[in-house]
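Only a part of the assembly is drawn; its chains keep their places, and the rest are absent.
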Amino acid sequence: MQHAYSGAGGQVETVLFERFRAVRARSLHLIEALSAEDCQVQSMPDVSPTKWHLAHTSWFFETFVLGECASPYRPFDASFAYLFNSYYNSVGPMHARPRRGMLTRPSLRQVLDYRRYVDAAMERAWEAIVHAGLAERVELGLQHEEQHQELILTDILHVLSCNPLLPAYRDGLPPPAAPAEQGWLQLGAGLRMIGYHGPGFAFDNEQPRHRVWLDSFEIATQPVTHADYRAFIDDGGYADPLLWLADGWALRTQEGWQRPLYWSDDNTHVFGLYGVQPIDPQAPVCHLSYYEADAYSRWAGARLPTEAEWETAMTETAALQHSGQVWEWTSSAYNAYPGFRPAAGAVGEYNGKFMCNQFVLRGGSCATPPGHARVTYRNFFPPAARWQFSGLRLARDA
Amino acid sequence: MQHAYSGAGGQVETVLFERFRAVRARSLHLIEALSAEDCQVQSMPDVSPTKWHLAHTSWFFETFVLGECASPYRPFDASFAYLFNSYYNSVGPMHARPRRGMLTRPSLRQVLDYRRYVDAAMERAWEAIVHAGLAERVELGLQHEEQHQELILTDILHVLSCNPLLPAYRDGLPPPAAPAEQGWLQLGAGLRMIGYHGPGFAFDNEQPRHRVWLDSFEIATQPVTHADYRAFIDDGGYADPLLWLADGWALRTQEGWQRPLYWSDDNTHVFGLYGVQPIDPQAPVCHLSYYEADAYSRWAGARLPTEAEWETAMTETAALQHSGQVWEWTSSAYNAYPGFRPAAGAVGEYNGKFMCNQFVLRGGSCATPPGHARVTYRNFFPPAARWQFSGLRLARDA
């Protein structure tokens, strides 16, 4: 992580504290319409219960801020170190991920108490935290909580989709997307710099900033829309193995995929946070696996961009419209940048150990907290994942 | 089912109505210490969420009593016919059993409203119900609810066992079992009658009463105790394939069984409805699969009784002490009695279609509602099942 707060004066810490309050409050805002039961269920191993997200993000502050601060801190409940550790082997053993939904105790109410307890302790210890040089760690905790805020939405959407009643997470459907003309941006060949370098926050996996050579290429001004994708379906895209990666074709066959996740069988409606709604032709297609995004791009006579192309285009043109509506699959396998060093200490397990069997997505989605993503931000998921808000943007050789 | 109420006068119906109220109230009593989260979770496909049990037992009255009664009835919620049908194909499709835990909606609160709604409708329609000859159906519904009361306990015990905190379902551990001397009862060979015949209620699978020939045999006066079973463990019972059925040995190996379900790894404590407690040597061993019960009996130089032997011994001697503490595995595969006819109508799916791959258990357990079981009562579970309150009693050839 970059040291945005190192050596900073009191004003910066005040801003950080306000941000701490705002981010923590936002998590609670997200669950206002959910019942204790909604927050309990784990609908598949990839999904975590809302309650678990709420507790884990508090555990993060407890473990990596309060626990490393000189100020004495007494944990809310000693068992939570085990229950709400996600995957940090260096701080101890943990409850098995696929069994998070078994934890009916502590209750949601107790987890909310836990949050208040941690928040109060953070407030009391604030000066000591700053003094101990843990301001950046607090920022990491907030970035971490923002990532879980997106997961709260993706995961509860999956949970609700498993109920035949298909209940809506919230009301107030926004207006349909405005039509936008599809075009191509051209970028010339050359050495570029990608990755983060600067005073603000960035994850270790976005660094170090480094050189890459790019051949000339073109990239679409818009993400692929529902209408575009419907044409792929209607043209038999799900029935032609020559369009698909071998692993994707095998998975499509095994799972019987005929359309994106959450679409109705007649391809007219889609289930989302606002319940079942008619498909908006102009809106970006969403809930695609990498395999579907890749097959679509091949059918369209194009390809997915690499993450270096994506970042370069976004940096140099600022003309990639509608970015931030859906995460955009890139053709780049998630790996270490040249010279990558995991963050020091236990948080070094945050990103590096997942650099295998995943692809990078760029941009951000409607579920991403405002201000969270960056042009250098690297999201990553396995190619089979569909429950994220994932779509695509086309690229092609110049 | 026997027609206990056919042609009965008003007094009988009044008694039935009081019983209806009492049984329905008992279900609510069982969940007093449970949270909405506790009632939500399905810890394995065999387990149903408490909330589902509460709704399903109401659905049973709604579908098989209110729905078949002339009196007009408007269902509480049309979708519940799908959500809370267990396995009655003849009344329509149903939500998949292993996915009952996905139903965060309706909430527990709504399910409790549903119960009140059904109870009120039953009360309002009581005369019409009796007039329509549905009193026996009401009794079936109550027996059905009592069965689910036992399942509520077995299932929540499994749910809570999946939590590393191992929370207790309730307080107030009863005193330890009094020591009782083990002995053998001898019964002579001869033709016997087993199965139910009489004026009261019995399930279709307990009927018709029929002749069986029994050779002379002996049966233990006591169920096998924790102390008995501990000797089997200490003697290497879990390590000797010659003691086990082939399927049982394969399962033991695959699952790594070394002791009954819910025992601590050092064989000193057991998890139960009262939380983790020291093992009581005099109490009947519990949470055994058929395979373990069978292996124990072979190690002990004995065998499991057949269900005909069990019923005969219980009928003729009334000396089977401690019966009713644990369900007792018999060596009888669950099948149709000679001349068996499933109950007429949709409730014919209640028992008959499960007559395959299961073994009969007799007696009753600490979780069985008082007065529910009979000497002819046939409980049945697959031989691999361990989460029921299942133990054994020995028998041997005379």
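A and B label the chains in the order they appear, each numbered from 1.
Assume a contact is a pair of C-beta atoms (placed from the backbone, for glycine too) under 8 Å apart; a residue touches a chain by one contact, two chains touch by 3 or more.
Quantities reported herein were computed from a predicted structural model and do not represent experimental measurements.
Colleague: Given 2 placed copies of the single sequence, give me the total number of copies for the whole complex.
Modeller: Counting every copy in the complex, the total comes to 4.
Definition applied: only the chains that are shown with their structure count from here on.
Colleague: How many angstrom lie between the CA centroids of chain A and chain B, rounded to a whole number?
Modeller: Each chain's C-alpha centroid was found; their separation is 46 Å.
Colleague: Of all residues in chain B, which touch chain A in the complex?
Modeller: Per the stated touch rule, the residues are 35-41, 43, 51, 79, 82-83, 95, 99, 101-105, 107-108, 159-160, 162-165, 167.
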